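Note that one protein chain is taken out, while the other chains of the complex remain in position.
Order as written gives the chain letters A and B; numbering starts at 1 within each chain.
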Amino acid sequence: MTVLFGIFLLTLLLITAVAIVRARNLFVAVMLMGIASLLIAASFLLLDAADVALTEAAVGAGVSTVLFLSALSITSERERASSSRPLISLAVVTAAALIVIYSTFDKPRFGDPEAPVHSHVSPWYIEKTEEYMEIPNMVTAVLGSFRGYDTLGEVFVVLVAGIGVLFLLSGGPGFDSGKSPPPWAKAGLRHYLIPRVAGRLLIPFILLLGLYIQFHGEYGPGGGFQAGAIIAAAVILYALLEGEQNALKVLPRPVLIGLMAGGAILYGAVGVLGILMGGNFLDYSVLAADSVKGQQRGILLIEAGVGMTVTGVLLSIFHSFAARRR
Amino acid sequence: MQVLGIYYYWVFAILLMIGFYAVIAKLNLVKKLIGLTLFQAAVFLLYIAMGKMEGGTAPIYGASAEAFSSPLPQVLILTAIVVGISTTALGLGIVVRIKEEYGSIQEDEIQEIDRR
Partner (left out) sequence: MNPLAAQMPALQVIVPMLMAPFVLLLPRGLSWAAAAAASLLAFGIAAQLTATVIDSGPVAYQMGSWPAPYGIELSVDALSALLLLVVTGASSLALVGGRASLAAAVGEDREHYFYAAWLLALAGLAGIAVSADAFNIFVFMEISSLASYVLVAGGPDRRALPAVFKYLIMGTVGATFYLIGIGLIYMMTGTLNLADMELRIAEVADKEPILAAAGFITVGLALKAAIFPLHVWLPNAYTYAPHIATAFLAACATKVSLYVLLRFDFFVFQQNLSGHAFQFAAYLMPLAILGILVGSGVAMFERNVKRLLAFSSVAQIGYIMLGASLVSIGGLTAATLHLFNHALAKGGLFLAIAALAPLAAGLRLKDMGGMARQAPWTFAAFVVAGLSLIGIPGTAGFVSKWYLVSAAMALGAPGIALIGVVVLGSLMAVVYVWRIVESACFGEPPENPARSAAVPRPLGAAIWTAALANVYFGIAPGLPLRLSSSAAATLLGHVPA
């Protein structure tokens, strides 16, 4: 049954991908991208990757769709019917795919418990998470502590994307510095009763879900990144309903920049604290008298940092796009 | 199960092709970014598929679970997804500025304008 369902999802995914590339209307392509992301997320779930599925759904179907749509509203929806050198491109692409397929022949059998992926480094994590951290979610353990340095890097990738968009969109002809916002930015969907009422009812629950995912990440799927994306989604929904300007009143730009920088600093500070307390960078064991408590405390703090930066960056990017004159 | 396993790798390869094709051949800048997203999604699928263990469950300790799928590829892909969306966001920022400066988001038209 699972096999059939898996094959069904993947086939649907391929069909969607072809439709995305063929669609002339970019709006349609972006909507199909959201569907493709959900299909990928479902496939991840079948492959036991609950955390990744949650992230892919939040990012692919949520954040990425919002960003593409904001950009499309400024640029244009139509793609002119033209491709360059389709045959050469097809040849390059096919060559790459052939190499991939050629090399997959020797791959370890799918799901083989003896495969190197399952027999080398990975069992150590499965064994030691319990011992060193006493938290059930191994993904959070690896993400937050065993490979916490990668996650630090990830936070700074998000930060640099935020800095980049702020930098790019804080100049140029379309820059408006919020002096004369268009009417829709003030009103949002205020005159549409049903979406407004339904939306306002939803927002508190979305925020609650975000906080739950933030602080429950050690036990179930979730963590700072997914939580940040969900909280940002709640604020963006508020912005759509009540007008972008009113969302800015609740969370002004300096606060967002503070969030984005503050989260990164919090993460870094936890790491530096490790050095000051006599360990290595990002060594949480020294943060408390009991090393297990220290690990748990460290993971909690850095996840909070991740959540702050992601929320700050996503909202800053959203407002930067929304503020462009069109 | 084995059929599904082989099918994952084929889907990975085909999705990679589709995304890569859009990146190279499409002239619309937004379409290129969409292609890039698909291209990266294919790689995510490769990693997650290799982390699956037969009879395993999601890597979260529970009452009944005995064998777990590997947490490491999942962590890597969590990071990679975030890196991917960051790149997309920055790319879209550039596209918006290009549209404002050139009035077009078609690569050929932009080159034409620059040549003048």
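The rule we apply is simple: contacts are C-beta pairs under 8 Å (C-beta built on N, C-alpha and C of every residue); 3 or more make two chains touch, one makes a residue touch a chain.
Since we're looking at a predicted model, the values are computed, not measured.
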{"item": "Full-complex contact with the absent chain, from A:L159, A:L240, A:V310 or A:A323", "value": "A:L159"}
{"item": "Sole contact to the chain not displayed, among A:T16, A:S89 or A:S145", "value": "A:S145"}
{"item": "Contact residue for the chain not shown (choose from A:A23, A:L241, A:M260 or A:L301)", "value": "A:M260"}
{"item": "Selected from A:A17, A:V100 or A:L251 as touching the chain missing from the view", "value": "A:V100"}
{"item": "Residue numbers in subunit A that touch the chain omitted from display", "value": "99-100, 102-108, 115-122, 124-125, 128, 145-150, 153-154, 156-157, 159-161, 163-164, 166-168, 170-171, 257-258, 260-262, 264-265, 268, 271-272, 274-275, 278-285"}
{"item": "For subunit B, the residues touching the chain missing from this view", "value": "16, 20, 23, 29, 32, 36, 39-40, 43, 46-47, 50, 72-73, 76, 79-80, 83, 86-87, 90-91, 94-95, 97-98, 101-102, 107, 110-111, 114"}
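Criterion: only the chains that are shown with their structure count from here on.
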{"item": "Between subunit A and subunit B, centroid-to-centroid distance (C-alpha), Å", "value": "13"}
{"item": "Complex contact set, residues of subunit A against subunit B", "value": "2-3, 6-7, 10, 13-14, 17-18, 20-21, 26, 29-30, 33, 36-37, 40, 43-44, 47-52, 55-56, 59-60, 63-64, 67-68, 70-72, 74-76, 79-80, 82-86, 89-90, 92-94, 96-97, 100-101, 104, 107, 109-113, 115, 117-118, 121-122, 125-126, 129-130, 136-139, 141-143, 147, 150-151, 153-154, 157-158, 160-162, 164-165, 168-169, 172-174, 219-221, 225, 317, 320-321, 324"}
{"item": "In the complex, subunit B residues that touch subunit A", "value": "1-22, 24-28, 30-31, 33-35, 37-38, 41, 44-45, 48-62, 67-79, 81-90, 92-97, 99-101, 105-108"}
